[in-house]
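A single protein chain has been omitted; all remaining protein chains appear in their positions.
Just so it is clear, A and B label the chains in written order, and each chain counts residues from 1 on its own.
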Amino acid sequence: MSGYRYEYVTFLSDYGLSDEFVGVCHGVMLSIAPELKIIDITHGIQAQNIREGAMILAQSVRFMPKAVHLAIIDPSVGSLRKSLVIETGDGSALVGPDNGLLAMAAMKLGGATACREIANADLMITPPSKTFHGRDIFAPAAAHLAKGVPIAEFGPEVPVASLVAEAIPQPRLHDDHYHAQVLHIDRFGNVQLNVTKEEMTAIGLPPKSLLEVRIEGHRKMVMYGETFSAVADGELVVTEDSYGLLAVAVNKGRAAEAFGAQIGSSAIIGAPGSGAAD
Amino acid sequence: MSGYRYEYVTFLSDYGLSDEFVGVCHGVMLSIAPELKIIDITHGIQAQNIREGAMILAQSVRFMPKAVHLAIIDPSVGSLRKSLVIETGDGSALVGPDNGLLAMAAMKLGGATACREIANADLMITPPSKTFHGRDIFAPAAAHLAKGVPIAEFGPEVPVASLVAEAIPQPRLHDDHYHAQVLHIDRFGNVQLNVTKEEMTAIGLPPKSLLEVRIEGHRKMVMYGETFSAVADGELVVTEDSYGLLAVAVNKGRAAEAFGAQIGSSAIIGAPGSGAAD
Partner (left out) sequence: MSGYRYEYVTFLSDYGLSDEFVGVCHGVMLSIAPELKIIDITHGIQAQNIREGAMILAQSVRFMPKAVHLAIIDPSVGSLRKSLVIETGDGSALVGPDNGLLAMAAMKLGGATACREIANADLMITPPSKTFHGRDIFAPAAAHLAKGVPIAEFGPEVPVASLVAEAIPQPRLHDDHYHAQVLHIDRFGNVQLNVTKEEMTAIGLPPKSLLEVRIEGHRKMVMYGETFSAVADGELVVTEDSYGLLAVAVNKGRAAEAFGAQIGSSAIIGAPGSGAAD
């Protein structure tokens, strides 16, 4: 045990692992707080996709130990968007840009209880570069916060109510089907939609129903199973994924290619024959 | 030192690093066992390729400190395949699905001495999802085992002899050449075959011989050297790789593209002119 206020920093970004960006941020944090432990949630968020990062962060924090959650997807680095440290109701903290990346996770962590702008140059690498605030501002802030620097020392108060939020798009009900959206496609080609099991049950389509799924001009009948193996190998199946959202999959295969689906694609999911209504 | 029974968990999967799957499993383990140290062997196994994962795991464990080896390649997640914890003769442990992924590594670790099915809900995230047993069943089991929970508490005994095994395909000798298979292609385009130096020597082809190599319709004469630099830059060379298997390489180049080789491709390797015999 380090005696730090936070033993852990978790770290999510769109930096990828082909460059040294993540490694340098680790180096900066460990130079400040040598006993810190860092958990890389992922650095594979689609470049500059704030919404995808916000969702993955919000879905992931409940599986983490108590931590400072450092998140950096920052297409407007160097502009006027604020750099923030946030404390939350459950005793966690968040560090990152005020562009919608953090607010959803803050809600999952008990809500933002205090927020400050990072303005104290003593807690940065100075002068900070214009293009790599992760290294010069955010990573140092996360490490100092973990080590015990009080949030008030980082800079001026920011009203919690003013935090920029990123909304998950909501599906739109139309008769017997939802107009939905592809939120995420994972390594296995599973296509996550913004529709829950409860929403499907509400229109009379519980698990074991046959569904019609339309994405990118493809229209397919798909079994709504409880697991991938509810269908034969190579067959399409809709399942509830591990975050409680419906996902279109292929048992031992890839659904994204079957539909030409991409993050952000429109999707229609509902009763067989529902397409005739549109 | 943590005082845990195992200081380390090693972790191999086909999860990739573009999603948050690996990071979430780390978070789950460290929430249970905060002092645990995790070594990521690789998460780049070809999606759902149990045989590739089994081989890489079996080749890697001897370079690891004493550990719980967590391995997850699980195309049948949610089906009836068992979830296992295994103890081995050298004091290590394995955690993962009973689908052939673990048995070869168990043999390298002194053989399985005890095996239990993971069935105790107190040692899981409940209710476990149908699609992400890594997070909900395997990662928690690895962390609890590392922390010292006796294997008997995980669930009913599984006969060691019943473990599902994955066999490495063996080469077939035909006169002066072997009918072999491409086991692996690495980042550098080196093409690993299921043939050893001893097997080549047995047919009168020791290092420094000239070999004929046939893969995917290409037939090339290749020097069998001791190092890549036995040939000029850009030239093909066969060497013994770091696991004792023959690999086709290009000195400072890529052999996979020269042959159009893929994991699982058939390969014929033997004396020059041997092709005439087929």
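Operating definition for what follows: a contact is a pair of C-beta atoms (placed from the backbone, for glycine too) under 8 Å apart; a residue touches a chain by one contact, two chains touch by 3 or more.
No experiment lies behind these values; they were computed from the predicted model shown.
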Which of these, A:V24, A:I168 or A:I263, touches the one chain of the complex that we don't see?
A:V24
Thinking of the whole complex, not just what is shown, which of B:Q170, B:T201 or B:T227 touches the missing chain?
B:T227
Among A:P75, A:P169 or A:G204, single out the residue that touches the unshown chain.
A:P75
Note that subunit B touches the absent chain at residues 7-8, 10, 12, 17, 37, 39-44, 56, 59-60, 63-65, 186-188, 226-229, 239-242, 247, 252
Pick out the residues on subunit A that sit against the missing chain.
14-24, 26-28, 30-31, 34, 47-48, 75-79, 129-132, 135-136
